[in-house]
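What you see is the complex with one protein chain gone and the rest in place.
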């Protein structure tokens, strides 16, 4: 009885969130029927013709779909890994900075590129890596031949990945810093009395304390395995690197340019959702089963 | 436990219901609106007078995709609904325009699709041919036949008949006129070759007439320091990643080889073969020859090594910075971006020549019809004729008597006013009127019709430029107006010549995209861009034959068939 009363309050606290989510997140999901329709805005969801799995078939049979899917996965997996490692290393290094003012300046600076849109940054990056750009200037100065970075499939992928990590690393870094700050400092004091150096403290205290958040970030990032960064690639790519950098989202975007093809776009969206849900929930249960850890 | 479950259920059910009713609302909307229109449609009718005033205030709804006001003298922070045209409109005709929404023009398509999906369309519709086709098939457009006949002003009718009613006819269905098109002279998109005259002079060269001469000039522009700054910092011909585009592209170059690949709309162009059938220009052998030449030009530096990552903005930068002195482009180049180069480098001087061909000037590709947008009326609208009256009003406001009032500084923002139809032959009118006034040494132009304002603006810029007066605008801006529209050897002047000399080939297909074009177009375009760019950058030229085979099998053959079906049905 006592617990029931207490749980009642917990339910009550959830009401506002549930309402908002029901209306604005579940409400629009009715629109997923578009994936099975030859959707026509003028006719709406009720009068548009149902075409079964035609939209899926149409997209999957397109000649480049395999290549595009592969590009998407490879780019996003590398981004995913780097988005965990780079901010982690940054946060750990920052944690070793003893001067507060220096640490704060770095934190602010690293977060800055996050505020600029790809429309603005894309141009700057293309310029940086062009033949007359700063990077090639540096290369020729130290005796290398200039490289056409943006017209080479391998280099281009690297630049796409690198620049995205550079732009977004501040975000995860701040999450990780917040965790590091929250670690009970008596642990460090005890370790220091035991004679553990900074390295050992990091390995035995900092990293284990961060494990939950690292698992969380890793699992959730799996949800975006089919998002390789639409806006960025759209702004930076060119015909010579379609082969290595055309991804699902840019592909669908171009599909929609001739005439707004809502059906195929919705089909791809649904496909992506299902894949991420499967990946995330299976890793969720794996983490729970082998580690006893619940992510949500 | 048990107390909680019921309310949760209730909550869930109401939520889900509200969502469903939300989605089905639109259907009801439509039927309500139609029933209410019939009741009062008649009591507000004015006698058929194109510029007459309604006895009672008539309100029409519109939506607007807008660009920023063009003139810097426009009052700061003015909003579309504050456009000064509306005040006159109310006085003159007792019509009030209400915007359902306004949005930057780059987002118009998006927003319009949402409006269609939520069943919330305004009375007066600004459409592209695709949306027109959709609305037509759903029977949502009002019949404008009578409204146009009764209310269309003589000037409007004159405009519409200037092409023998060809454009109007395109938007007629079963004897009903469903839209009024805003069309322009198709030659506005004919390409010329723009070239730095001061560079030619520096190197003692003549303007090129043939492809071989062009090659020599371009080579000299790469190697012989045409800007005489002692640095190796120039390349030959402007190109960018889209080979066929609306500017800074290579359509004109291909045309010089007798190749007609595309108008720049990511589709093949269609030309007539000897048997009177339409064939895709994109896969003809002439295209291969042109690509071969581009390949060698890429090799020897006439094309920028990194043209494939440039977009139009980058090309504009190169032209402005004086890195390149040759570019294929339309009549409007002086207007932008050549004027920027003129302002940056006082020595810069650009001229236009007809595109070089194999044995002399080549023929440029021109579309049959050039439709920007069209205006239609929602079937639910109570006053379809109001749309026609609005068009009359705008044309009227261009006349001389309103000139003093109708100024940007007074809050008149012409490019926010819709429906706006201009004289399809306006550019030609400007050209002839300004030249007439110049030759007669007049202080003012004599014309007084809807073209007055635009013509007077060009005349003012021209006289300012010729007198070296930069008090109103920079030298480059004045020159841009003059050299694009009025100069005999300028943009439009040269375009008129190629029109008169019949130095053009028509793109014969002008229908809406066929089913396969919609389905396969994206794939084919990607295939083309990839293959062509790779060939130019050094892949074997025979890749082109592979491209042709893939293009055909991936849907090209089907499109060819559909286009020819359209041709036999529509165009004859």
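We just call them A and B in the order they show up, numbering each chain from 1.
Simple rule for what comes next: a residue touches a chain if its C-beta (ideal position, glycine included) is under 8 Å from a C-beta of that chain, and two chains touch if they have at least 3 such contacts.
Here, contacts and distances are computed from a predicted model.
Novice: Looking at UniProt, which of "ABC transporter permease", "Neutral metalloproteinase", "Septum site-determining protein MinD" or "Metalloprotease" names the chain we cannot see?
Specialist: "ABC transporter permease"
Novice: Sort through A:131, A:151 or A:213 and give me the one touching the missing partner chain.
Specialist: A:213
Novice: Among A:30, A:51 or A:147, which residue is in contact with the omitted chain in the full complex?
Specialist: In the complete complex, the chain left out is touched by residue A:30.
Novice: List the chain A residues touching the unshown chain?
Specialist: Against the missing chain, chain A presents residues 3, 6-7, 9-11, 13-14, 16-18, 20-21, 23-32, 34, 41, 45, 90, 93-94, 96-97, 102, 104-117, 119-121, 124, 127, 134, 166, 170-171, 174-175, 177-179, 181-182, 184-186, 192, 198, 212-213, 216, 220, 223, 257-258, 262, 265-266, 269, 273, 276-277, 280, 295-296.
Novice: What residue numbers in chain B mark contact with the hidden partner chain?
Specialist: The list for chain B reads 18-19, 21-23, 25-26, 66-68, 70, 76-77, 79-81, 99-104, 106-107, 109-111, 113-114, 117-118, 120, 184, 188-189, 242, 245-247, 263-266, 311-314, 316-318, 320-322, 330, 332, 335-337, 339-340, 343-344, 367, 370, 372, 415, 427, 477, 480.
Quick note on the criterion: only the chains that are shown with their structure count from here on.
Novice: Per the contact definition, I'd like the list of chain B residues that touch chain A in the complex.
Specialist: Per the stated touch rule, the residues are 1, 3-4, 11-12, 15-16, 18-20, 22-24, 26-27, 109, 113-114, 116-117, 119, 130, 134-135, 138, 140, 241, 266, 305-306, 308-309, 313, 513, 517-519, 521-523, 525-526, 529-530, 532-534, 537, 554.
Novice: Considering only the defined contacts, which chain A positions touch chain B in the complex?
Specialist: 4, 8, 11, 15, 18-19, 22-23, 26-27, 30, 40-46, 58, 62-64, 123, 126, 130-131, 148, 150-151, 238-240, 242-243, 246, 254-255, 257-261
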